[in-house]
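Contents: one structure, followed by commentary.
All protein chains of the complex are present and in place, except for one that has been dropped.
As written, the chains take the letters A and B, and residue 1 is the first residue of each chain.
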Amino acid sequence: MTLLEARRIEKAFGRTRALRGVSVAIGSGEIVAITGPSGSGKSTLLHCLSGIMCPETGEVHYDGRRIDTLDEAARTRLRREAFGVVFQFGRLVPELTAAENVALPLLFGGNGREESATVARAWLERMDALDVADARPGELSGGQLQRVAVARALVTGPKVVFADEPTGALDSVAGERVLGLLLEAARVNGSTVVIVTHDNRVAAHADREIVVRDGAAAGVVV
Amino acid sequence: MLDRLFIECIFACMSTGHILLGLLTERPKHGYELKREHDDRLPGVKPIAYGQVYATLQRLERDGKVAVSGTAKEGGPERTVYEITGDGADEVHRWLAEIEPPAPYVSSALFVRVVLALIAEGTADGYLLRQRAAHLERMRELTARKNTAGISAGELLATDYALYHLDADLRWLETARQRIDELTQEIRT
Partner (left out) sequence: MTFFQVAGMLGRGGSRAERARARLVAAGAALATCFLFGAANVLTLNGQLDDRLGPIANRGTRPGVAFAFGLMILPVAAFLYQTGRLASADRERRLAALRLAGATPGEVRLLGALETTRSAALGTVCGAIAYVLLEWSIRGLLLHLPTTAAGVPPVPGLAAMALVIAVATVSGLLAGRHVVTSPLGVIRRATRRPPGRYVLLVPVLGCIPMVALVVGVQMPYRPFAILLGAGLSAVGLMLSASRLVWASARIAGRRARSAETLLAARALEADTRPWGRTMSILGLAVAIGSGTGWIQAGFMDARHTLDPFWLTSFTLVDLALLVGMAVAAAALITHQAEYLMEHGPVLATLRAAGVADGELRRVLTRQGIIAAVLPCSVAALIGLLPLARALHNETWALWPVTNAVLMAALGVLAATLATKASQHRLQRAVSPGRLRTE
């Protein structure tokens, strides 16, 4: 069953045409890698699929609903309720501890402080990062940062996890660990995962690869 | 120039003699034990035939690298136990001090196909995508194997080795796609 779909979407930044009519369909529970050389538009495709930005033409559907025509507030709600995001370098709030960073989405969702902290710690434990729960991001290694970031993305039990080069800043052993934990947790959750990467070994963790070249899907490789 | 690039696929000349000598540095062993340890400890390397173990041991004995140290009988038939000699130990350490020649490895089959696809069909795009899919499928299998529970560290490293080489092929394929115009021009002129 198709959960997330882009139909002939186009997006330009000034004169640069980042996406030129991309169509992709992603099934529920699938783990998909979007690959392509740098500048191919793969990050832009992820931003459009996740409702962070809207394409100029074409349609984006999630769970049978068209989302590119929704207003910012509705898309924000959708991202909060159904999506989780992981980016390169963690992008954690530097002043908060690891546990508070993970609890943040729960707090924004209106949950209590203690309750959120308990859930956050449980997730840190699953990500093998409970030992750094009270450390600030500045004190963490790259691999620890990403594991905390993964915990933050999964803590709300999202339907889809979007990861943009989640292991880009890590060496291969640390990267593999992060990826393994992310995919394992996503499988347990039943979450769909969309990973943008230029690393073939990361792509090999996915069930399927979508190759983006010059802003177009160059053949969906099954 | 192109002929120079079609370098014959270099198979790493892994000497069975060196492997057996290396395994014998631990303690004296008999032939069957050596075969079993070879296959267990070097997963990913082609399993060795018992006959080859036997022949190699005889050659090593003739060269004075190993010597018969006795016999062992563990339930089955009586087996000859070999031990490493001083010469043999020297040989192992000399061999370990060497490096594998970092050969100008060209995956000739892939390269030939790209060139022939350009010559015969005028484009290699389709081939490159299909080859990418095949490579990635193999990488997926290897990755899945790595993620199976109870995998040994040796197997893990061997799988990593294969994965990195496939990855190198894939990156070469991507570069080939970006350089295809230059290559087309070169072939046409």
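Following the convention adopted for this analysis, a contact is a pair of C-beta atoms (placed from the backbone, for glycine too) under 8 Å apart; a residue touches a chain by one contact, two chains touch by 3 or more.
Nothing here was measured: the structure is a model prediction, and the numbers come from that model.
Chemist: Which shown chains does the hidden chain touch?
Modeler: A
Chemist: Please pick, from A:L4, A:V85 or A:L145, the residue that touches the omitted chain in the full complex.
Modeler: A:V85
Chemist: Out of A:T35, A:S50, A:T167 or A:T192, which touches the unshown chain?
Modeler: A:S50
Chemist: Over the whole complex, note the residues of chain A touching the chain we left out.
Modeler: Interface with the chain not displayed, on the chain A side: 43, 47, 50, 52-53, 72-73, 76-81, 83-85, 87-89, 91-96, 100, 104-105, 107-108, 112-113, 138, 152-153, 164-165, 168.
Simple rule for what comes next: only the chains that are shown with their structure count from here on.
Chemist: Roughly how many whole angstrom separate the Cα centroids of chain A and chain B?
Modeler: From the centre of chain A to the centre of chain B is 38 Å.
Chemist: For chain A, which residues count as touching chain B in their complex?
Modeler: So the residues of chain A touching chain B come out as 37, 180, 200-201, 203-207, 209, 211, 218-219, 221-222.
Chemist: Which positions of chain B touch chain A when the two form their complex?
Modeler: Of all residues in chain B, those touching chain A are 129, 132-133, 135-136, 139-140, 142-143, 147, 163-164, 166-167, 170-171, 174, 178.
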